[in-house]
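The other protein chains are all here in position, but one chain of the complex has been omitted.
So, chain A:
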Amino acid sequence: MEYPQAVPLKYAINPDVCLKLTKDKCGTCETVCPADAIDYTMTEEVLTITAGSIILAPGFKPFDPSKFDNYQYANFANVVTSMEFERILSATGPTMGHVTTFPKLPAQPKKKKDKLLAQKRKDPKKIAWFQCVGSRDVNKCDNPYCSSVCCMYAVKEAIIAKEHAGKDLDCAIFFMDMRTPGKEFEKYYETAKHKHGINFIRSRVHSVTEDPETGDLLIQYVDEMGQIVKDTYDMIVLSVGLEISRETRDLAKKLDIDLTESGFAKTASFEPVTTSRDGIYVSGVFNNPKDIPESVLDASAAASAAGDALAEVRNTLTKEFPAVPETNVVGDRPNIGVFICDCGSNIAGVVDCPNVTEYAATLPYVTVAEETTYACSQDAQDKMVEIIKEKGLNRIVVAACTPKTHEPLFQETLKNAGLNKYLFEMTNIRNHNSWVHKNNPDIATDKAKDLVRMAVAKAALAQPLKEEKINVNASVMVVGGGLAGMTAARSLASQGYETHIIEKKDCLGGEALKLWKTAQGENVQQELDALIKEITSNDKIVVHTNTTLEGVDGFVGNFTSQLKTNGKTTALEHGVAVLATGAKALEPTEYSFGKDDRILRTLDLDRMFKENDPKLDTVQSAVFIQCVGSREPQRPYCSRVCCTHSVDNAIALKEKNPETDVFILYRDIRTYGERELLYKEAREKGVIFIRYDVENKPEVVVEKESLKITLTDHVLNKPVTIHADLLTLAAALVPRKDERLANFFKVPLNDEGFFVEKHAKLGPAEFATDGVFIAGSAHYPKPVNEAITQGRAAASRALTLLAKKDSLFTSGTIASVDVEKCSACGVCVSICPYNAPSFMAEGRFAGRADVNAVLCKGCGLCVASCRSGAIHLRGFDTNQILSQIFALDEVS
């Protein structure tokens, strides 16, 4: 078993080290396994599968720093990798989340000695992180790219380490450029610096030595002022990069797909999840180094690309489980079955489960009480169905782990036995009991009995609940006709759904119309033209140009939007919506922008390149200033695209004329992933990079013959002056901050005005509002390939909803109004965050409240606020809760 949360949570034999398999000795596990699950004779089987598409998501392997002799990872116990440190921080890791140093072990440790040494473990006072180990390095290893995630995970590990070990822990991060170009990343970095007091030191540490007595680690580095500094740390974490394994490269070779030199799958910016071979798609880190939300976007995008290619054979191979007819139990005497789970030794190791089971059998209405080793295992589930049918049970209680993860599984089992899934009650005797009271088994057993008694009392009153069917309108509205919006529309149309694109301008294309080329060198206008042609010629797509959105009514599956085109308003009915309204470049207010036509923004320079402006041939000295309006107090985020864009344009200027002096004035160069290769190329071509501090920005003076730019050089620590005839400002990308649109769909905007997605990690292409999806720079600034990926991802997420057309139901646990008691006060109507309650317009009870089952999320706010006691939360009714409380009062 790899770690305690592995899925499935089963032991597996490692055939490389198993004595039985390698030397035919031992065999102990077979004799001790009570389930007879060990079978040494199993061999590898070769299966042949026929499939329409393949998605490659083989992931990465953390870089192995053993070969770096300067960091001595292989020899010093307290030089660890970031992955190892991640396990040290984990509550289920080897130190149970306690941050400790590791004592030096003798070459051949003996048990007793181990113990003695273990006592010498100490809580570290100082920990250092070394960035870019196995990334951005072609001297000691062959990984020229940036691994994209290490800066952020190092900041996170330092923050969490301080949380675990106390605020006095001294954390230092040694870095080259701090790369935090993701959503909310810059703020996280600022918080780490100012609130958590983490030291950020811009330096690459030369080497580490160890004090043989104390095990302390001595380091030596050159600080920003050029001084040699010596320091001592208790622990050093190497922020290792992401690498593509040999195995993955071999797989790629077998599949005949092209890789980049560093081993990542080659993809084009406009088809960012499609490999060089038809029908094979790629997702995750194998498609360039990336973090979790980007991997999640890739996942959905790859699903969308693979699905689009197979659109005509969709639903041909899926299988449906035959539904078991539901038994009517209304009015029947409760007949309760209680299942007590041992969870292996997780529960049974502390709680006396046979005793609890025996006790459960004595409770009112309980006819069956059973103990199981793992209630969630397939055989236990099958047995449960059998018992329900045999004994005619009509309420089920499971005392096991958390309903958060396992309630749906047991509810499924109830359905298979013909019971309504709400005739079920789960009580947590593991997380809330055996885990927290493991030193008090007697008390834990008593508490388990209390919990079971309460659950039985509630279950006895459970009623079958109905889930309302939601009808899904099979058409889609995409707001915004830029790259992301068009990509989403194209994918949904190819799956057969009528899609409407709403564009306020008179043409499609959005901000991409202003771009010259992508970071991979593709001509944006050519590709964009092709995409626009595809969209306009697709008879499933209706493009509404010069159109604005004036209002939205309804809910998932049933939206009605008011569109205004040239003064005329029409209504559009649709089932889902994709918001892709993009971002735009900031109008800078500094560096003399607007006062001289030699001072441009990045997109203006792009236009000159696009038009092949002859002025570019005469440029003798060009300067780029980065972070214009980004990473500042009023805009505390990184615009993500500007570093790569300026570096790329700098290279283009050098290619036009190698004699041109090109300077990039930057704060941190953030060419993440394989974009780092461009940074390297720029330096090789002679582009000069000068770093400046935000407190000490460059000064621009417009003079007749040239632009005079002055700043302090960070190497010389002296002012330098550059005379330029072209100054490009890398202006921030700013969101449209469309509060009206956000209001229409009840979706949130963050402080800067970008839309807030459902979940920062796992729901980056959708909103918390059901049926509304997000793509492109309206979510966060992103380059062409990432906007397209998110467009595809939004389409894929929308498709999973549209595909459920006939099986989309509300939850059964929703509020309902007893109209007889309702006093029409309106508190529920005003308090509900989802607009579910409303006053009935007609009928006998007109004016009193009614709850829309589709909009209700079952949060219970209205129930608690109803002064007449007229609102009930089905499945959590007052009598159920009270009977649970009264049951607690009884003594077992």
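What we mean here is this: a residue touches a chain if its C-beta (ideal position, glycine included) is under 8 Å from a C-beta of that chain, and two chains touch if they have at least 3 such contacts; residues count from 1.
As a working rule, contacts and distances are computed from a predicted model.
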Absent chain [UniProt protein name; select from "NAD (P)-binding protein", "Chemotaxis protein CheA", "Dihydroorotase" or "Fe-S oxidoreductase"]: "NAD (P)-binding protein"
Among A:177, A:234 or A:298, residue touching the chain not depicted: A:298
Candidates A:185, A:200, A:624 or A:672 - the one touching the absent chain: A:185
Listed residues A:83, A:201, A:474 or A:603, member touching the removed chain: A:83
Residue in contact with the excluded chain [from A:51, A:74 or A:571]: A:51
In chain A, positions touching the absent partner: 1-3, 5-10, 12, 49-60, 62, 83, 86-87, 89-91, 93, 97, 152-153, 155-156, 159-160, 182-185, 187-188, 251, 283-286, 291-292, 295-296, 298-300, 302-304, 306-307, 309-310, 312-319, 495, 760-762, 796-797, 799-800, 803-804
